[in-house]
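With one protein chain removed, the remaining protein chains of the complex are shown where they sit.
Entry: chain A
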Amino acid sequence: MMIFLILLLLLIILTTGAALLVVRDPMHGAVNLGVSLLALSILFLVLGAPFVAALEVMLYVGAILVLFLFAIMLLRTSLTTREEPRWRRGFWWPAVLMVLLTAVLILLFSRRPDLLVVIQEIGPGTVGRALFGPYLWLTEAVALLLFAVIAAVLAIHRRDDHDA
């Protein structure tokens, strides 16, 4: 049963990746990347890493994808109002992705105890003790790096007179 689940995840990642290569609209690319990231979070759950799976949903789908959406909206040149037909076209691809994700959820919740037989789960407590134990200085370094990134982004977008 787990093999089916992983093969389904492989299929989802393959199709969304292929769609990423061919879509024209960056917004469609963001949608495909989001579905691919959701499939990856299920894969992380299967690999016995529930903390990282939750982080993948919260950080990647919740933060990084939204950052992409902001950038896409800011980069859009003009708001062209086209004459739209009554029914939206092109809804079949998101519908296919929804069906695939629903199949993943059904597979995941129908045989939940089977999933953790092969791979031993490492919970958030162990990860937290490692992060704030032997890797504490590395965690602080990442915090410092994120602060530096904030400063760098502010410096990039600074507007003053001698600025080109």
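By definition in this document, contacts are C-beta pairs under 8 Å (C-beta built on N, C-alpha and C of every residue); 3 or more make two chains touch, one makes a residue touch a chain; residues count from 1.
We take it that contacts and distances are computed from a predicted model.
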{"item": "The complex's invisible chain, by UniProt name, from \"ABC transporter permease\", \"Protein translocase subunit SecD\", \"NADH-quinone oxidoreductase subunit K\" or \"Cellobiose-binding protein\"", "value": "\"NADH-quinone oxidoreductase subunit K\""}
{"item": "Contacts of chain A with the absent chain, listed as residue ranges", "value": "2-3, 6-7, 9-10, 13-14, 17-18, 20-21, 26, 29-30, 33, 36-37, 40, 43-44, 46-49, 51-52, 55-56, 59-60, 63-64, 67-68, 71-72, 74-75, 118-120, 122, 126-127, 130-131, 135, 138, 142, 145-146, 149, 152-153, 156-157, 164"}
